[in-house]
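Here it is: the structure, laid out below.
Now for chain A:
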Amino acid sequence: DKSDGTLSVAFTKELENVDSYFNSSREGVVLQRAVWDGLVYRDPVTSEYKGNLATAWEWIDDVTLEFKLREGVTFHNGEAFNADDVVFTVNFVADAENGVKTQRNVSWMKSAEKIDDYTVRINLKAPFPAAIEFLSGPVSMYPNEYYAEVGPKGMGLNPVGTGPYKVAEVIPGQRFVLEKNAGYHDSPKGQPSIERVDIRTIPDINTQIAELFNGTLDLIWQTPADQAEKLAQMDQFTVANESTMRIGYLTLDAAGRTGEDNPFTNLKVRQAVAHAINREALVSALLKGKSQVISTACFPSQFGCDQAVKSYDYDPEKAKALLAEAGYEDGFTTEFYAYRNRDYAEAISSYLNAVGIKTDFKMLKYSALRELRTAKGTPVSFQTWGSYSINDTSAITSQFFKLGALDDARDPELRDWLDVADSSTNPDTRKEFYSKALNKIADNAYWVPMFSYNTNYVYGNDISYTPTPDEVLRFTTMTWN
Partner candidate 1 sequence: MSQSDTPVLELRNVTKTYSVKQGLLGKSKPLTAISDVSIKLARGEVLGLVGESGCGKSTLANILLGLEAPTSGEVLVDGQTLGGQDRLALARRIQPIFQDPYSSLNPRKNIYDIIALPLRVHGIGDEASRQKSVREILDIVGLPARVMNNYPSQMSGGQRQRVAIARALIMKPEIVICDEPTSALDVSVQSQILNLLNELRQEFGLTYLFISHNLAVIEHLATRVAVMYLGRIVEEASVGGLFDAARHPYTDALLKSVLTPEPELGIPDTHLGMSYPNPIAPPEGCHFHPRCPAASDLCKSKRPEPLFDPNGRIECHLHSP
Partner candidate 2 sequence: MSQNNFRQDIPLLSIDNLTIDIPTAAGTLHAVRGISFDLKRGETLCIVGESGSGKSLTSLALMGLLGKNITPRADKMEFDGVELTTASARTMRNLRGARMSMIFQEPMTSLNPAYTIGDQLMEALTLHGSTNRKKARARAIELLEKVGITAAESRLSQYPHQLSGGLRQRVMIAMALMCEPELIIADEPTTALDVTIQAQILRLLAELQREMNMAMILITHDLGVVARVADKVAVMYAGELVETGPVDEIFAAPSHPYTRGLLRCIPLPGKTKRGSVLGTIPGIVPSLVGEVNGCTFRTRCEHASPACRGTIPLHTSPTGTHTFRCIHQPEDLETDAVQSTGANA
Partner candidate 3 sequence: MLNFILKRLGLAFLVALTVSFISFSLLFLSGDPAIALAGEGATDQDVVAIRELYGFDRPMLVQYASWLVNALSGDFGESYYFKLPVSSLIADRLSVTMLLGLCGISFALLTAVPLGVIAAIRPNSIIDRFALFLSVAGQAMPSFWFGLILIVAFSIKLRWLPPSGTDSWRHFIMPTVVLGYYAMPAIMRLTRAGMLDVLSSDYIRTARAKGASEMRVMFKHALRNAIIPVVSLAAVQMGFMLGGSIVVESIFALHGAGYLAWESISRNDLPTVQALILVFSMFYITFTFLADVLNAWLDPRMRSS
């Protein structure tokens, strides 16, 4: 409440470990941005990179980056921030042995070396154009002495960073209490104004809303569209909506991993699927808010995400015709897998049923579905990907079309093009090759991209806050009215 200066916030999911290298959830990102700082900061509105713990940086060559560090910064436990911290952090997380959970965020770094107390170099394994983007996101700086002593477990229970908020209390999975870091350095994140943030895990959305009614919660987020709509009709709450980088798509078994005779190996069938689904209706009836229909296999704001690709409009008749052309006049039956947003998936499967593709709907846990896809593939599955809020096409398209275990298209040409785009340091080359790949994906309907997600933020009228499109809750920019 405003009266006691404490902002009560609900998380829906239990966070496994506050140590940002050892969780992979959105809630973890929120805490990471509050408690720690990266070397670089990307303005969420302008997408401009600014120095945070570093004041300047330059590419020494394709695989070496040098940073000048900010002086006079201290960690929450009083330890001073300097080059040793950066070197320790980078060397620790880049070493696969240490088991950082989100390897992709750190595996591009080889090591770091200290030039002097406030100068460090980060060595890359290979040219990696998105390096600054990553350094402005998931890679945050840890205090070397403290971390060496307590490790990820201790960091999880008693986090120490340089960020705008200090962690006052952690009950794993249940409760996190943050306190304003009075001595926060002059960071582009801005200075925190809210004294205390009390975060509780409340899994049930009804309970969250009930507590919001009772005044025991001040802010909830990721509120489903229907509830948000109802809450928006009430006077005492503000409902803000922002898009996120997560997109939903169908991946079709074009490579025939589930069987040579799989209908989805037929291009016409894949195109029929694309025509069968009324994506506008899904967006307007189910997702609402700032969600948009998408046709490329990436989020539009991502670097290289070419929007000028073939788009399939909703045309069930055409879908049926295509199916008939492909030899499936009477349709066929297929397994349909999903792991989240059961209602969206159900709606999609219902559209498929309408054109004659009978679905045997299977909702699996994420891990089970992923295992199935890795081992045998699935004929159709409804997937989503949030790109870790990394504003670069390499964070999504390149993850799935380079013949990895989750690649259902298995197109070597795509892999080659994406390799070029991922490793080139020339932005134009990158754009060109991403565009080629994305066009081929669309033409061949390897994926059927559907829509982007959005997030609702519901809070009392005594709070002012403007959410950002990267789906990160920023306490620093919140103020009491």
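Candidate entries met the following condition: all candidates are chains of the complex that A comes from, given by their letters.
What we mean here is this: a contact is a pair of C-beta atoms (placed from the backbone, for glycine too) under 8 Å apart; a residue touches a chain by one contact, two chains touch by 3 or more; residues count from 1.
Predicted model only: the values in this text are computed from it and were never measured.
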Candidate touching chain A in this complex, from 1, 2 or 3: 3
Interfacial residue positions of chain A with respect to candidate 3 in the complex: 14, 16-17, 22-25, 96, 99, 101-104, 107, 152-153, 156-157, 171-174, 200-204, 206-207, 210-211, 213-214, 216, 365-368, 370-371, 374, 385-386, 388, 399, 404-406
